[in-house]
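Every protein chain except one is present and positioned as in the full complex.
Now for chain A:
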Amino acid sequence: MTDDAPTNDGQRFDRLPETPDDREVEGRASRREVLDWFEERFGIEPDVFEGYSFWEKGAGKVWIFNGEATDPSEVEAIGMTLLRTRQEHWKPTSRAATRFGHRATTGVIELNPEQASRFVAGEDQALPAWDGDWGYLIATHEVAGERAPIGAGLYLYDELRSVVPKGSRADLPVVE
């Protein structure tokens, strides 16, 4: 079988094209779209990601990397997972929310101590007071005098759903 159009190879990491016009693999997000998405959704300035490269492996999983790599790269991992694309609503990973969430200026929901404990335990909770956009948010709380992102949440119908992965959930005390 031959197929001239490059396709997404789930076994290796491919660098994202710079812009949609540079796209050769159908459905692959471009660097510019990723930067625009973080700016629109969370107010994270594109220059925060200057120096980082973005890669796709698997169906729509985008990784962020801050080192030197070949393109493509046949390795087990390259940097950390950042974002799930190739779906209607892109989804930031909870780890990306923790790593870069302190740079966000919008799409950030501040939780009180009790809400924070429920969130990190993986519980969904009613939070009708939120008047921002629905969709994926970065949940934060205050620790040691400063805001600290906990992870990603999905806000729908007056409810904040925790999307903290099972392996990262924890039963933690309410710290008043």
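Simple rule for what comes next: a residue touches a chain if its C-beta (ideal position, glycine included) is under 8 Å from a C-beta of that chain, and two chains touch if they have at least 3 such contacts; residues count from 1.
Criterion: contacts and distances are computed from a predicted model.
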item	value
Per UniProt record, name of the chain withheld from view ["Zinc ABC transporter permease", "RsmB/NOP family class I SAM-dependent RNA methyltransferase", "DsbA family protein" or "4Fe-4S ferredoxin-type domain-containing protein"]	"RsmB/NOP family class I SAM-dependent RNA methyltransferase"
Residue of A:29, A:62, A:78 or A:104 in touch with the missing chain, whole complex considered	A:78
Sole residue of A:59, A:156 or A:175 that reaches the chain not shown, by the stated touch rule	A:175
Given A:42, A:65 or A:90, the one touching the chain that is not displayed	A:65
Absent-chain interface as seen on chain A, which is shown	52, 64-70, 73-81, 93, 95, 98-99, 120, 143-146, 148-150, 167-168, 170-173, 175
